[in-house]
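Omission of a single protein chain aside, the complex is shown with its protein chains in their original locations.
Chain nomenclature is as follows: A and B, assigned in order of appearance, with residue numbering initiated at 1 for each chain independently.
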Amino acid sequence: MTRRPSPGLIVGAVLVAGVVFTALLSFVWTPYDATEVQVADRLLSPGAHHWLGTDRLGRDVVSQLMVGSRTTLTVGLVASGIGAVLGTPIGVLASMGPRWLDRTVMLGNDLLLAFPGLLLAAMLAAVYGAGTGPAMVAIGLSTLPSFARLARAGTMQVVTTDYVRAALVAGRGSWWNARRHVWPNIAGLVTVQISLSFAIAVVAEAGLSYLGLGTAPPTPSWGRMLQDSQELISAAPLLVLWPAAAIALAVLGLNLLGDGLRDLFDPRLERR
Amino acid sequence: MTDPLERTEAPLIDVRAVCRTYSRSRLPLRRGTRTVHALRDLTMSVPEGERFGVVGESGCGKSTLLRLLSGLEAPSSGSIRVAGREIAGGSPRQMRLLRQQMQVVFQDPRSSLDPRMRVRDIIAEPLLEHSRAAARSMAGEMLEAVGLPPSAGDRYPHQFSGGERQRISIARALVSRPRVLLADEPVSALDVSVRAQILNLLADVVERYDLTLVFVSHDLSVVRWICDTVAVMNRGQLVEIGPVERVYRAPQANYTQALIAASPSLRSVLAAGPDDPVARSSDDADPEDLEVFR
Partner (left out) sequence: MTGAETMLRVEGLDVLGAGATLVRGMELALTAGERVALIGESGCGKSLSALALLGLLPEGLTASGSIRLVGVEHDLVGAGERQMSAIRGRRIAMVFQEPMTALNPTMRIGRQVAEAFRIHGRVRGRRAAQAAAIELLERVRLPEPGRIAGAYPHELSGGQRQRVVLAIALSNRPAVLVCDEPTTALDVTVQAQMLGLITDSVTETNAALLFITHDLAVAATACRRVLVMYGGRVVEAGPVRVVLSRPRHPYTLGLVAASDLEPLASRPGRRTRLTTIAGTVPAFGDRATGCAFRTRCPSASSVCETDPAWSQTGDRGVACWHPVRAASDD
């Protein structure tokens, strides 16, 4: 690209890189052991030893945030990845195929959409045991229908343009059209949807963990930190702030990155 | 239907008793479907090398006809033959080769080019059987043929004006050296001065590449300029067909007469004088001679 990236893209990239860096760093170093329980030091305010304080079991907040970023990234990426990688082709296929295929596929899609995500997670947990893995798959499957719907709508718009008609008249087949025309024109939509799904996934994981269906303690996760600290909001209000801020920044970063990338690859938007 | 033209050899495009119906489901809460008869029992033929115009208002079926001719859709009944071969039915490869004989230029310059593709890739798209290098150079040739600079190939559609984008569309339609050029209202979305440029270009390329032209438009005066023969359509049926000057000067069908009367040219409006029914003001200077048209 010969164009300069937009400020949003840069900020987004920095935020996301920050989270990734934190996650990687957590493998080699954290201020304290994130899972070490030190009841004597519980609910400390931010200070010299514990930069952001400790939680109700005396665990260092900074260390928890760092290790928790791994879970957050994994859950977010895998869940939205499942949604995007499975859902997008389904939507494109439904739109470009014969009517009966469209109706059948979208019916299945609607069923999946209507199926409560929580129930899905519980079912998977019952079969495979509770944990991050089944939780990610459940969340991913829950986001799949939105990707399929979005891809289908976007594909329909592209397929009815004159330039696709011209390609058909020129002898190009559906496969070529899907690859050469449909995908580049819906990629922006999908990118933005990934960042939205990421946010949903992170918060969903929090809920699942709270119910015992997600990341099992003692593995830290931002979502669970959020849930845990809600009870203590009058005693230690800052404890809610840290994971909330972390989630918000990560989601913001992804949104900006998604929008920025979409715009960067759109040749119609010129930046001098 | 009036005088068919004299032909000594088989026509290049032969449309026989073609019908095209669509079933539209009724609005929600009402059962059943509605059948739309886009084309009813249409029969016409276009000899090779002819410039054939199809004129009608919206809903007359002219665009449907063009979609059938280009192979985008198949007729519900009847047959369409190109160079003696049936367009629909037959192996996919045969169909593809046959359809490549007919290329299309569309109306809307904004949606007829993929905004994410570079112009040279757009033009080279119909070249299925050529290497990348060969395709690129042929695309370059076509750019020149339509009056655009070679540097245009590196740019994107949004960097061009409406008229230039139509030139790119024309280049794309011609790159695979088709026998027939199908044009669907190619100048309707353009400004007047640009329209003249593109019409000149179309006339040039039709002559240079020895094409048969099927030109669909709602504008009879444009068809009159560029075509030899015109078919007038209304509600899916052929109303009148004949040499363009004859149809324009002595229209036989009522509908054709109404169509002509409804869209007078500037020349005839100015010549009509201030007391003609629609222009009712009395303070105009009378144009004594239409000097500008000398």
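Things worth noting here:
Operating definition for what follows: a residue touches a chain if its C-beta (ideal position, glycine included) is under 8 Å from a C-beta of that chain, and two chains touch if they have at least 3 such contacts.
Here the structure is a predicted model, which means the values were calculated and not measured.
Counted over the whole complex, the shown chains touched by the missing one are B. Touching the chain that is not shown, out of B:T21, B:S111 or B:Q197: B:Q197 (per the contact rule at the top).
Even with one chain removed from view, chain B keeps its contact list with that chain: residues 57-58, 161-164, 191-197, 199-200, 203, 218-219, 221-222, 224-226, 258-259, 261-267, 269-270, 274, 278-281, 283-294.
Assume only the chains that are shown with their structure count from here on.
The centroid of the Cα atoms in chain A and the matching centroid in chain B are 49 Å apart. By the touch rule above, chain B contacts chain A in their complex via residues 70-72, 96-97, 99-100, 102-104, 106-108, 111-117, 122, 125-126, 128, 156, 158, 169, 172-173, 176.
Taken together, the chain A residues at the contact with chain B in this complex read 161-172, 180-181, 184-185, 266-268.
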